[in-house]
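The structure that follows is given in the form of structure tokens.
For this depiction, one protein chain was excluded, whereas all remaining protein chains were kept in their positions.
Moving on to chain A:
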Amino acid sequence: MAEAKVKYDRQLRIWGEQGQAALEKASICLLNCGPTGSETLKNLVLGGVGSITVVDGSKVEVGDLGNNFMVDESSVGRSKAKCVCSFLQELNDAVKAKFIEEYPQALIVTNPSFFSQFTLIVATQLEEDSMIKLDRICREANVMLIFARSYGLTGFVRVSVKEHTVIESKPDHFLDDLRLNNPWPGLKSFAESIDLTVADPVAHKHIPKVVILVNMASEWANSHDGKLPSTRQEKQEFKELLKSRMIAMDEENYKEALESSFNVFAPRGISSDLQLIIDDSAAELHCGSSDFWVMVAALKEFIANEGGGEVPLEGSIPDMTSSTEHYVNLQKIYHAKAEADFLVMEQRVRNLLKKTGRDSASIPKHTIKSFCRNARKLKVCRYRPIEEEFNSPSLTELQKYLTDEDYSVAVGFYILLRAVDRFAANYNSFPGVFDGGMDEDISRLKMTVVGLLNDLGCNGQTLTEDLISEMCRFGAAELHAVAAFIGGITSQEVIKLITKQFVPMLGTFIFNGIDHKSQLLFL
């Protein structure tokens, strides 16, 4: 166990012990273990997921040796699922590795209940009709699903879950929750207890910026009918006022106060993103509501009542120039307010649980605490059923992408990735797989593209000749470097889905391996 902690040290620093525990509980099923699937699983096995099940019915061919690191000379003619599985097991003996020698597209039809035992399915290199069937099965069974495909110098990754909610979204840059524009009485009285006009220069330059700004803001408000600076000129005047209180050039605390003065001007209340979440119909609770939505409902009540339009205080402050004493006291004040807000929230959550007929203790304290700390950063991700996207993609978006230079290649590949499946359904192989008959394949693919665009509502449109020929040149090749890229992206998204940390991608990711103008398409 101690060894595992050392082994996973570099990732524990990212997703913590809770994230790691979630990974270790997860059971992942991989469909098709070509390089795209194998590389996806490799990254997850290294990270220590609980178990993997590799499903693939094919035997290893010589050609597989050129693009898949998980098979070698001795594998030729043997079950690909078995060979890949045994190499993956070598990477981490803490992972339970299993394989099933069956074709995924057959399994989807013959044994749909098979998939309900897993936390998440990684479906690679599937064709359109299998994708649609699998998507239905997984949504029904509440199993997370992610599709990945590599095809020549292109490919895609698409998450498909009904709803994914995130408390710990851990954004890189986020405004500190300082409440300088709306200080609560405790903060205000602490700030007032510190004299900004103190004569001792050492004391003067160790007054934290929070105290300076709270006091200066109330000084300003006193002389401006209780209002804070709002116009550009007022903001400038406020900054000048701040500057005029410096008694030496090297007062870092005042420089920091100047840089943070926008906190004083910021509008009060919650962000529009959070407003959307509390207004979501899922926040109207019923007996099947998830913990997340119960807490959102409690949050909504909190904002309307005790919060006075604000969320529970986050409770931590960034480092700032200050004496140790002032800083530690300030930390205590923020912490105490956050604790008080949490207790109110907890009570509201417990009441709501009771109201909806659930055990009022069913959401643990630490979850509610984490929810309060992250209330400003909540995320809700929803994904359209794949069948809906395929049959009726957003026409306005599609038209926009087709005419936007930055998107034209990516959306071209999106269309082509779908067209090659139609092509294969009609002609029994992907375009350009065989060296003979390239010209015929190109014109057939072109016709398929025109037909597909027509069906999607883009009548009379087509793609450039160059891109269509390029897709035929690819001949359904699964290049190792492209597969490793797509597999890397896929495993990253799987980690986010399983740990419920960070924010998974929305939309369909289209890889453009020609000039790397890859894009996310929202269709």
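Everything below uses one rule, namely that contacts are C-beta pairs under 8 Å (C-beta built on N, C-alpha and C of every residue); 3 or more make two chains touch, one makes a residue touch a chain; residues count from 1.
Heads up, the rule we're going with is that contacts and distances are computed from a predicted model.
K.L.:
UniProt names the one chain left off this complex as which of "Elongator complex protein 4", "NEDD8-activating enzyme E1 catalytic subunit", "Phosphatidylinositol glycan anchor biosynthesis class F" or "V-type proton ATPase subunit F"?
P.N.:
"NEDD8-activating enzyme E1 catalytic subunit"
K.L.:
With respect to the chain omitted from the figure, which of A:Lys300, A:His480 or A:Lys500 is a touching residue?
P.N.:
The one listed residue touching the chain not shown is A:His480.
K.L.:
Of A:Asn32, A:Gln105, A:Thr124 or A:Ser469, which sits in contact with the chain we cannot see?
P.N.:
A:Ser469
K.L.:
Touching residues of chain A against the unshown chain: what are they?
P.N.:
Spelled out for chain A, the touching residues are 3, 6-14, 35, 39, 42-43, 46-48, 61-63, 65-69, 72-73, 90-91, 152-153, 169-172, 206, 319-320, 322-324, 327-328, 432, 435, 438, 465-467, 469-470, 473-475, 477-485, 487-489, 491-493, 495-496, 502-506, 509, 513-518, 520.
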